[in-house]
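Note that this complex is displayed minus one protein chain, with the remaining chains in position.
Letters are used for the chains, namely A, B and C, taken in the order the chains are written, and counting of residues starts over at 1 for each.
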Amino acid sequence: MNRLRYAVSLSYEVMDPMADFLLNIEAARTPRQSVVSEQLTLPPGLETARYTDPVLANRLLRLRAPQGPLGIRYEAIIDIDHYLEDGDRLSEVPVAELPFDVLPYLAPSRYCESDRLMEFASREFGGMLRGYVRVYAIREWVRNHVRFLSRSTNERTSAADTIVERTGVCRDFAHLMIALCRALSIPARMSSSLDYGADADMGGPDFHAVVEVYLSHRWYLLDPSGISIPTGLLRIGTGRDAADIPFAAIFGQVRSERPAVEIEPLTDAAAGIGMPVFTPQAISTW
Amino acid sequence: MNRLRYAVSLSYEVMDPMADFLLNIEAARTPRQSVVSEQLTLPPGLETARYTDPVLANRLLRLRAPQGPLGIRYEAIIDIDHYLEDGDRLSEVPVAELPFDVLPYLAPSRYCESDRLMEFASREFGGMLRGYVRVYAIREWVRNHVRFLSRSTNERTSAADTIVERTGVCRDFAHLMIALCRALSIPARMSSSLDYGADADMGGPDFHAVVEVYLSHRWYLLDPSGISIPTGLLRIGTGRDAADIPFAAIFGQVRSERPAVEIEPLTDAAAGIGMPVFTPQAISTW
Amino acid sequence: MNRLRYAVSLSYEVMDPMADFLLNIEAARTPRQSVVSEQLTLPPGLETARYTDPVLANRLLRLRAPQGPLGIRYEAIIDIDHYLEDGDRLSEVPVAELPFDVLPYLAPSRYCESDRLMEFASREFGGMLRGYVRVYAIREWVRNHVRFLSRSTNERTSAADTIVERTGVCRDFAHLMIALCRALSIPARMSSSLDYGADADMGGPDFHAVVEVYLSHRWYLLDPSGISIPTGLLRIGTGRDAADIPFAAIFGQVRSERPAVEIEPLTDAAAGIGMPVFTPQAISTW
Partner (left out) sequence: MNRLRYAVSLSYEVMDPMADFLLNIEAARTPRQSVVSEQLTLPPGLETARYTDPVLANRLLRLRAPQGPLGIRYEAIIDIDHYLEDGDRLSEVPVAELPFDVLPYLAPSRYCESDRLMEFASREFGGMLRGYVRVYAIREWVRNHVRFLSRSTNERTSAADTIVERTGVCRDFAHLMIALCRALSIPARMSSSLDYGADADMGGPDFHAVVEVYLSHRWYLLDPSGISIPTGLLRIGTGRDAADIPFAAIFGQVRSERPAVEIEPLTDAAAGIGMPVFTPQAISTW
């Protein structure tokens, strides 16, 4: 069990008479992630609407804001009860046995052109022992063949670009790993998270994109960028790739500041809540 | 009201000891499309599973076939009760009022990179009167600026390619129109259909990709390729783009023949069932 | 006749024990551009080599610099005797009459994928009156359909990207215009220049990429970005596209500062040397 305190402050300046926002900044509630307490602070008088995706647990906050400054703060304490399993007990699920609602995670998506990576994935990973060991090998391949380089890519960069250019940030690592898994018929999706424990030289805590793969009928979490402590990850959004889960989609002329994110582990020895640590086991938070 | 008889025969040769198939060939049941009768003929003894998407109505048939020839035939009689509306009564739904489950159709997808077409869409269509008239203008723009050219593209071609190269087949027309709509914050998706009435020189009836846009809280159908009579379209699949709704996804070494498709209108004057005809009105089949 | 004083200061920090530089910063000598005086200041003791391309007049300076700071300054006074012609007297040269050494400027190049733009170019400009009027229409089309937006593109952006995304800087405008001309069998190339007269809000004088097209057996200059006074352009390099004429190609780990560029017109009423002005005529400096 881990407990994290997370806060994010968003700061905008709406230039148009009105602008619409779709925010996905609140901690997801999943079978293994629960919200101990949370508080959302919005300017008074805003028109808002809320929605929680019944399958993916994404919590959307829609709001319409008038011209002028807009400040939003969300703060929460979250418990995560990681499901840990020995990797060698996990197996790939044959297509014939996949739940139908997992099948979409085999298809190519905006940033994960798995259809173009079939030949490469099959050559590089096709002959490997199947299961977590293969998925971990893909994770290692991506981590070892792509260089983490801030600002080397942009929001249009996709897995096909990354396999050519071999530089990127966390979302590029995740997109490439997802595309490779799907090219091998392993369902894979993206989770946007907050990561306690990201290397300090990455510029402080920020939204962090990681990968989930479907093995032995459960979603397991891997971070191909290698910059996080996976047990210190707090789930915000879940989707096919970054196109599905922007933390903010904005409609209208708006000036944005970089979100200010805080995240810290809380410990409570009596309750068995310790610091996030690295584990050799496979981790699921779903 | 229109009635169509549709049949498709699929013919494969499985080369591996086993191959898995995910087929989406059966007529969808929607509020406006009903199955009068249908028959699916499979070889005896196959392991199969079936699933109907609760939201999109896609009917998936999964089957595992052993080495050797595999023949599948589906035949159905379908009634379609088109909802017709004057285009000038339809309006675009502001983001703030879109149902949450329609929001995914604003995001870019594998073949519809709406994020890259923002500037173009805004310049070309941003100043137009909003509503069906704008959507129809986009449909006309695509039809008039892309040349229908068989075999000029392939299954990797996306909207961004089509706006550069300006040639393609029906799915390329549809992807470009979808991407342009989304770039303007108009929800848009793809429907795979059978089209009675496609120009004979297109090589006989075949699966046909068309566009649905969300206006006045309903999905309306448009064919930017201009080759179909829209009231003669029979819905099979519905999704974000062609990546979501292949009529056949195959896992394993399989030799495929081109599907043999038949489609013909049935009429019954007494029951008020006529031939599919062109109409100036906006058409919905959802 | 125009006279320009041009100076550029380059400032580097070589991190490796040695680094190689290929610089193209000196004013070209062409039939219509002559060097009145010039001075190149290099640190003493550097190993250098010089080369002037016999056809394109590009002046290359190669040097090998040791670890540490490296400062280079070039200063020149240049006379440009513009050849002016009424556009309506210029005609496109049929392929059958093009000089053989002009033919390479019909082929696609790194940043100008004219092969992918054939259908578009032919639809948009194929029916136009041929000659300068058509070339000017292409220039106007690019200027009116692409938005000048600093930092919206990078050094990998090509004409195919720009026709999708419709934003860019001067080199993107130039690449797109070149690609469109070639797609219509009009030879086109890029000239890197200094531009006296660039809009102040573009961040001060800088290297500026413009287009040359081959009409009536002469190369004519056009600036599709519209930010320069063409008679105030001073030619540095000439090539197929930006890949041919970087002002600096660097081999080794080197930290670079933005080059400091100065350019100003000199006038001499007695000698008939005035300020650069806009002219409705077609301009050649070759």
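Throughout what follows, a contact is a pair of C-beta atoms (placed from the backbone, for glycine too) under 8 Å apart; a residue touches a chain by one contact, two chains touch by 3 or more.
This one's a predicted model, so the numbers in the text were calculated from it and none came from an experiment.
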Option touching the unshown chain, where C:Pro43, C:Pro104, C:Gly126 or C:Gly204 are the choices: C:Pro104
Residue touching the undisplayed chain, where the options are C:Asp16, C:Glu47 or C:Asp86: C:Glu47
Selected from C:Val35, C:Leu60, C:Ala137 or C:Met275 as touching the chain missing from the view: C:Leu60
Given C:Pro17, C:Gly45 or C:Pro94, the one touching the chain that is not displayed: C:Pro94
For chain A, the residues touching the chain missing from this view: 113, 116-117, 119-120, 123, 145, 147, 160, 163-167
Touch residues of chain C, complete complex, unshown partner: 20, 22, 47, 49, 51, 53, 60, 62, 64, 94-96, 100, 103-104, 106-110, 113, 115-116, 155-156, 185, 243-244, 249, 251
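The rule is simple: only the chains that are shown with their structure count from here on.
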Same or different residue numbers at the chain A/chain B copy interface, by half rule: same
Where chain A and chain C are represented by their mean Cα positions, the distance between them in whole Å: 44
For chain B paired with chain C, centre-to-centre distance based on mean C-alpha positions, whole Å: 47
Gap in Å, rounded to a whole number, between the CA centres of chain B and chain A: 31
Residues of chain A whose C-beta touches two or more other chains: none
